[in-house]
Structure formats: structure tokens, C-alpha cells
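Encoded as C-alpha cells, the structure appears first; notes follow it.
Omission of a single protein chain aside, the complex is shown with its protein chains in their original locations.
Note that the chains take the letters A and B in the order they are written out, and that residue 1 is the start of every chain.
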Amino acid sequence: MAAPPRHSTMLSISNGGTQQSGPNDKQTQQQAQTLPQSPGLRVPSNRKTIYDRHLNRSRNAELSRASFAYLFGEMVTYAQRRVTGIQDLEKRLNEQGYPLGLRLLDLLFYRSTSTSSSALSSSSTSSSPPNRPLRIITLLHLIHGPLWRLLFGRSADALEHSVSPDTPNEYMITDNDPLVNTYISVPREMSMLNCAAFVAGIIEGVCDGCGFETKVSAHNQPTEMWPSRTVFLVRFGDSVMEREKVLERAGVK
Amino acid sequence: MSANKTSRIGEEIWKSVNPQTPIITEKPFSIYSTAFRPRTQANQLFPRRTRVDKVNAELVTLTYGTIVAQLCQDYDSDYQEVNKQLDKMGYNIGMRLIEDFLAKSGVGRCANFRETADMIAKVGFKIFLNVTPTVTNWASDNNQFSLIFEDNPLADFVELPDDGRAQDELWFSNILCGVLRGSLEMVQMQIEAHFVSDVLRGDETTEMRVSLVRYIEDEMPPEEE
Partner (left out) sequence: MVVYSFYIFDRHAECIYKRRWLPRPTSTVGKSRSDTTSGQAPTGLGQTVRSTDDDSKLVFGTVFSLRNMVRKLGGDDDNFVSFTTSQYKLHYYETPTNTKFVMLTDLKSPSMRIALQQIYINLFVEYVVKNPLSPTEHPGGVGVNNELFEESLEQFVHRHGHTPGILPGYKDGISAIKGTPQRSRHLSQTPVEHHIQSGDQSQVQQGSIHTAFSDGWQHSMRRALSPRGKIGATVGSTRAPGTGPQ
């Protein structure tokens, strides 16, 4: 699945580390009122553009959870109008999450590099982040930990691997109480529906962005303690599994 | 209600320290069943007061971004239509959000439109977007005002498509107009709202114009036949 090209122009966080503003940028901008990256766009003279604001300014910002619930709700409602069944709806939610995953990946890398290297101003705003996961387990830990913390303020609840010989490519990430399902009461006739398909799409985007071809789906697995417990089933493609074997032999971590 | 008091309400609800504020609970217990829900949880139906539930702002920003992006894709970059759809979504949100707003703030009916404007800017926007737009440019009849947004969390990270049209046609945050329209309609005010400028378009400010059309009368039950 490829990211719709239009997204890349709509939301520009995917430009990650390369476009954080520095004093030099600002000077250039003052001289030439238009930005070099996008000559066609008008910008306000008070420089309220994404290029002039630090990418980390919203890092610890919080908004009302209700605001998210309403936006997500409208997303579900809008998607519902254009689909024919539950599977179709989940597919669409998945597709909406996907580009978000691609962008979050860059944001994660950007932040992990800028915190690990003490000098924030490191001139090497390199386009290839140093710590892109190469192995499946590293990738899954990135999702289970940092990605989940960025999105939901805590780690996911479990990470498991299928030991069935038939499905060595299957992994499960569990969230006992997914934020996106907080306000959703699924009617009986749609009991299979899990709107966390949106989050599954995000995971898929992150995996794809790292070069791991994956299909991710969200499934209800309620327990007595956690009635909205959701399992994200991550299934890696054959090419990934082959590469994994090669990397393992080569001793790449 | 004085403007100062209004903004204090907004702050207090956001931080939730005001004992006068109605209780905002966590979701007391969740989906599915009474059968296997522990009894103790039932007793926590209305537990301790908590602050407004928060979420990472970037999740909200990015989610909104994907919504707009999806609309642009679905409507083939017909930005007029995207504006319309965003307004419609906002309207639906507004009709729900107002209930939440009233439940959280516990405020009653406003005495006049000026008070309403203050309430929107200093309590409404504060609770839901943690910003406080400036209320200004009142028309002489007190039925029209502007909201100027210093910050707009919905538009963090955003640059409009460089296709020569988006900057002239798309109002990226148009959902907010719908939200105001929907929520005020629920409290018996028909209004009209539109953006007149947006920093994303290269304007100096982000400004929304809001006009009161009329107060809505109570609806009567349908006549018995």
C-alpha cells in the first residue's frame, strides 16, 4: 500500500529533522519573503509558519480527550457513510491511520536522535536517521514502547509472538484499553467491529515506513478485567521473513 | 458575567481545581456487561472528581490532518466542497460537544450575545483546544464579532498544498465554524460563522467572523390529531 501522494504536502511533519528552524533560516526568510522549499506559497510576514516553529513545541502539549473523541467520531461516521460493511469500514479506518504512521515514524526518529545526542544543533540533519530498526523485534519494540507513549502516554500492554510453525510471521501487540475505543459502544449486530483499525493502520504505516511489508488488523479480545481489550495482529510479508533470516545469519541486531 | 470571571472559569475547568465545578468522572466502567463487572466498580459510578481528561495534542492535530487530507482526496481537491464537508462535520461535533461543555462547565444560559462570545472564547476554546482566541471587532448592534486565533492547535504542522488553489480556496480549520454553529444552535442561537483570514494562506492573522442570525424559539410538541 502506498501513501496517497497528497498527504505529503498537507502535513509536513514528515520532513522531520531537516526543517527545524534555526536562526539562519529566519534570516534567509526575512530577506526573501518566500520560502525556498515552496516558492509558490504565501507566508505571513510575522513568520507563523511551520518552518519557524520548533518541531518539539507541541511535544508535551495536551488537549482535551473529548476533542480527540469528537474528531475520531466524525472520522468513523464519515467513513461509515462511504462503506458497505464492517470489513470495509475497518479497511477505511486502517487507510486513514496509515499516513499518520508514516509521519509519526519520522517524528519518533527525530525526537529519539535529538534527545540522545546532547547537542540539539548537530549540523548533521541527515536524511537517514541512524537508528532505523532492521530486525523485526527492534521494530516491534519501537511500536510497543515509544510509538505508544507518543500517542497514548503509556506503553502497550503486551507483545507476543506466535510459535506456531505455520505462522512464524505473526506477532501480537495488545492494548488492554485502547483510547480510541473509550466512548464507543458497539451495537450487537456489529460486534466484530473494532474502530482501533485506525491504530492498526498507524502501526502498518510505521512498519512500512521502516521497510517492513506488513498487514495489521485489530481484534476484540475482551477479558473479564478488560472488556475493550484489543489485539493488533501484525503479519509480516514473506520478503520480510526472508530478510530476517539473512540478517540473523549475518548477526545483525 | 464579567470577562475576567469567564476566563477564570475556563482556566479552572482546564485545571479542574474549582470545587464548584461539576464532577467530571472517568468513564466509570466500561463496555459490555454488568454480569462480570466487579461490584466495587458499580459503587464507583460517580467517583472522585478528576480533571478534564487529556490526550497528547499531537494525536489530535495529526488526526485532524488526516481528516482534511482524506477529504481533499475524496473530493478530488475541490476545496469548496472540502470546506463544506468540514463545516458539516463541525456542525455534528458541535451538537455533541455542547452537551459535554455544559456538563463540564456547569454554566447556564448567557444573558446576551456578548456574554456568549466571551464564554465561547474563554471557556469553550479553553476546555477543548486549550487556546483562548481574542474576541474583538464587535459590530455596533452587538450581533457580530471576530475571534482572532493567536494559536491554533489544529493547524500545527500544516502547510497547504502548493497547487496554486489551496491558499485561495481551502479554509483548513473550517471545522471550527461548524462546531460553533452546531453548538450554539443547541442553545437556541442560530449563527453564521466563517473564516476571513488564515495564517496558512499567508495572512497576518487567523480570524473567524461570527454573526447572530436569530434566537430560536422552543419547539412545541406536534399537535395531537
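We take it that contacts are C-beta pairs under 8 Å (C-beta built on N, C-alpha and C of every residue); 3 or more make two chains touch, one makes a residue touch a chain.
Treat the numbers as computed from the prediction; the structure is a model and nothing was measured.
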Looking at the full complex, which residue from A:E74, A:E95, A:E204 or A:E244 touches the chain that isn't shown here? A:E74
Suppose we count only contacts with the excluded chain; which residues of chain B make the list? 22-36, 42-43, 45-46, 50, 92, 95-96, 98-100, 102-103, 108-109, 186-188, 218-222, 224
Interface with the undisplayed chain - residues on chain A: 66, 69-70, 72-74, 76-77, 85-87, 137-138, 140-141, 153-155, 157-164, 167, 172, 174, 176-177, 183-188, 190-192, 195, 217, 219-222, 224-226, 231, 233
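By our rule, only the chains that are shown with their structure count from here on.
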Chain A and chain B: spacing of chain centres that average the CA atoms, whole Å: 26
Note: in the complex, chain A contacts chain B through residues 4, 6-7, 9-13, 38, 40-46, 48-50, 53, 57-59, 61-68, 70-75, 77-78, 82, 96-97, 99-100, 103-104, 107, 150-153, 177, 179, 181-183, 185-186, 222, 224, 227-228
Note: in the complex, chain B contacts chain A through residues 27, 30-33, 36, 52-70, 72-74, 77, 85, 89, 92-93, 96-97, 100, 127-130, 153, 156-162, 164, 167, 199, 201-204
